[in-house]
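With one protein chain withheld, the remaining protein chains of the complex are depicted in position.
Moving on, here comes chain A:
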Amino acid sequence: MLDSALEVLRLQAAGEASAVEIAERALDAIEASQSTHNAYTHVDRDAALAAAQAVDAKRASGQPLGALAGVPIAVKDVLCTSDMPTTCSSEMLRGFRPPYDATVVEKLRAADAVIVGKTNMDEFAMGASTETSAFGITKNPWDTSRTPGGSSGGAAAAVAAGTVPLSLGTDTGGSIRQPAAFCGVTGLKPTYGRVSRYGLVAFASSLDQIGPMAWSADECALLMNVIAGFEPRDSTSLDQAVPDFTLATESNDLRGMRIGVLRESLQAEGIDESIRTAVAHAIGVFAELGAEIVDVDLPHREYWVPTYYVIAPSEASSNLSRYDGAHYGHRAGEEAKDLVSMYCRSRAEGFGAEVKRRIMIGTYALSEGYADEYYNKALKVRRLIRGDYDAAFSQVDLLLGPVTPTPAFPLGDKIDDPIQMYLCDLFTVGANLAGVPAISLPGGFDPAGLPIGIQLQAPTLEESRLLFAASAFQSATDYHTQRPNQ
């Protein structure tokens, strides 16, 4: 089993395994798991082996190697790859091959990582269970009757199933953190603007962010070092110095750190007892590591989900206008007699139900006469929510709370009930609306043995602080070292 990126690097450095051998093990593991978990939409064995061979050749000739040399990695199928299809798990983009690599993909290649394939997701990243994919549902490696979460369900399951040590996900309202929690791995949503979005197929541009998924915070730090940084091709990219994130994981001493607990949020309806227990337990662990625990509240928390579900669909309705059948992607057949019917049929056939629902919500929210009531009002509330975070972070260094109201739910449980599905984002969308970084890390198990995640949030650009606390927590606990029975 290919557990750890750090172990993969050590094996190669020590001459105990070549990059090709490691790639083969990853590819074999994918082959063994795919029919059960369906974590991938595309696997490119030849390209992966060629990349691994190139790493071995570099090593043999003494050339300098990138930070992820020979480390197999899976990439969510919403990130453009010039040598593999980029489908967003949508019929609309079945077989679509972009002519360019996303910036993060360029950076992975430059770091000598071995990209093994693309991971399954909710269609256009809209969903919390990976059930809206046009390419089949992904199953949770801990319990295949349950969802891995979403929308980065494939990326989380790919790690949890032991096929790769690292994956890249994207998080618009919790799409890295919730699947990380459901699959018992660690997932980081960086500060908005920390990682270039160039080549990330947009869902909601003001909320989308790419981030790392791995078993441990230390490995997330390793991947953050590669993908973070200013890039002029993304105008929303932050022109800020990037620290060495791995340095943050060296100390475990949390003395002097003030951690705010969102105590009230735990009282909300529909929260599983196991979640409350895990958060309470995490509070104890952090206290023991030296952190000072204080209670804080984010007063506009009850407006997070409604605000998110106006802003995100509004932007999505605009971003997804380009899929009209005219230039690329799915186009209706000959029965479409004129332009308008070609548009209507192409979009009716190419998009799934959840995508259509969000396009309709967003179109409505931006319409003349309704924009003030919905979209513009949501922007105002978003400012209040940011204000809440600013106020909270003037008192504390980090915020601690749950990631999800429940552990992984059974497949099919919420797919016909959009409101229940949207409520999965109850604790995660705040960080996206405020643009702050947040991490989900394994915090225990429920009585049925399903993983539970806990969430830390930090002020803008303080990913290092998150990784520091997360790594300290993982030095004191072993949840991130547990593996599903395969």
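Note that in this section contacts are C-beta pairs under 8 Å (C-beta built on N, C-alpha and C of every residue); 3 or more make two chains touch, one makes a residue touch a chain; residues count from 1.
Note that contacts and distances are computed from a predicted model.
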Per UniProt, and picking from "Branched-chain amino acid ABC transporter permease", "ATP/GTP-binding protein", "Aspartyl/glutamyl-tRNA(Asn/Gln) amidotransferase subunit B" or "Rieske 2Fe-2S domain-containing protein", the hidden chain is "Aspartyl/glutamyl-tRNA(Asn/Gln) amidotransferase subunit B"
Return the single residue from A:40, A:135, A:182 or A:198 that touches the missing chain.
-> A:198
Identified contact with the non-displayed chain, of A:343, A:389 or A:473 = A:343
Using the definition of touch stated at the top, determine which of A:366, A:381 or A:415 touches the missing chain.
-> A:366
Of A:171, A:315, A:354 or A:425, the one touching the omitted chain in the full complex | A:315
Check each of A:247, A:326 or A:448 against the chain that is not shown and name the one that touches it.
-> A:326
Note that chain A touches the chain not displayed via residues 79-80, 86, 88, 93, 96, 98-100, 102, 197-202, 204-206, 232-236, 314-315, 317-318, 320-322, 324, 326-328, 339, 343, 363, 366-368, 371, 375
